[in-house]
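One protein chain is absent from this view; the other protein chains keep their places.
This part shows subunit A:
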Amino acid sequence: MPEIRSNLPTTATSLNDGFTLPITKRNYNRQYAPIYYMRLHQLMSQVLDAATSKWADKNVKYLNKCLDVLVGDTVFVVGTLFKDMKYKPSMLEEVTRSHWGAPPGKKPKYVDPQGDCEDGGHKDDSSIQLEDSSGRITLVGPKVQEFMLITGVVCGVLGTAGENGRFTVVDVVWGGFPEQIYRPLSGVNDGEDVEMADNDTPEDTYICLASGLYIGQKKTDYKHVLLAEYLQGLLEEDGAKDGLVKPKNISRFIMAGNNCSLESERPVIDTLSRTVDLDAFKPMARVDEYIAQLLPSISVDIMAGNDDPGNMSLPQQPLHLSMFPQSRKFKKATFGSVSNPYWWDFSTDEAPLKVLGTSGQNVSDIYKYLIEGRDDILDIMEHTLAWRHLCPTAPDTLTCYPYGDDDPFIIKETPHLYFCGNQDEFQTSVVKHDGVSVRLVAVPRFDETGEVVLVNMRTLKAEVLRIVA
């Protein structure tokens, strides 16, 4: 019999406020400029502080209009980056393309791997520019390659203007990790490696992170069943090996995006007839069933992903309760449908614990901006924290809601655990900076790997669990 476990208590946090977009309050009579403006405006002081302290010894002055830079002057400017790339999808191209030609194939990356040239500048098909309130300057020099320079990132750039009006970059700074509520790591001394230092204890609780389940898909059905049985504690008899986390210690299951199978992907609305093919929506019913069977034993949070029946633009809203006729019975207890991105506050009296998660679009889009070899997911995740921005490439290449007076994707505090779903493989690390320490987790796609991630809520140690069917 499935046992009923205690619910890991969460507290509502205002950090999620910006991610909630009540449908009746939405306004699309806006453009995207306000988001960029708010982003630059809100991150400006942190970037300036970081720049001033980093380049204090260099005796360089700050210029608040990049177009005022004089040839030969070494100065620093602060602005928003814009990267132009060969394979960036273009609506204009889509619309005006001659109907005779074959449509261009989808490229895995926006950037042309051959397009970067040695001197660090870019060929015509790709260029990096910095835009501030006065205008844009083009960034060049070998350093341009060294930094992760992505559209939408607010940063400070130190460099020299050349005859040609181009700005040769010497150094770049970001806002740096936001502040973090101090969390003493139980059992770990400062300076010690978390991975080595701590052992799990039988009292520890865990959260299980999964993504890309694509429930309803035939080929992985059995894996799903096994996972469900494991989480319910039904496999304990034969799986009770040493070291394997006991299911009873897992108190929350987070489904981070792409939960629903695409399998019955037939035209949902038949343009040739009026009838709505309700069968086309069956997979979501399976997700509901799947979750409903877990809910008596374990808390489940479901987050929308790219392929789920949620809205497409960020922030993705919680999957609608009308699609969960069974699970929604538990909505006041163990069931949660959450936005993407989402903050969990698991803080207790003993220790604060804040978790930030996305179903992965933010990092996957940045990945397309980077040439091979410089596109490590954990590195990207770390950068988003250092940039203080979850998804700088929105709205340029990642659709997002046209906010009018806010950029909710600015990261205002460093979480203790930060995960992104739907990645190729499980990866994890702990990043420590200026007294801030955060556990990063790239959650693999379950349908391809059969893997879920277990995170110890005390030590924040992350390990992978593979379901072999």
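As a convention for this text, a residue touches a chain if its C-beta (ideal position, glycine included) is under 8 Å from a C-beta of that chain, and two chains touch if they have at least 3 such contacts; residues count from 1.
One rule holds in what follows: contacts and distances are computed from a predicted model.
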For this session: One chain of this complex is missing from the view, so tell me which of "Uridine kinase", "General vesicular transport factor p115", "small monomeric GTPase" or "DNA polymerase" is its UniProt name.
Result: "DNA polymerase"
Seminar exercise, completed: Touch assignment to the omitted chain, from A:Asp112, A:Glu131 or A:Glu463, lands on A:Glu131
Exercise. If the hidden chain were put back, which of A:Thr20, A:Ser53 or A:Ser90 would touch it?
Worked result: A:Ser90
Seminar exercise, completed: Residue positions on subunit A contacting the omitted chain are 23-24, 26, 28-34, 36-38, 40-41, 44-45, 48, 64-65, 67, 78, 80, 82, 84, 89-92, 95-96, 99-100, 131-138, 152, 163-166, 268-269, 271-274, 276, 278, 280-281, 284-285, 288, 309-313, 320-325, 328, 331, 395-402, 404-405
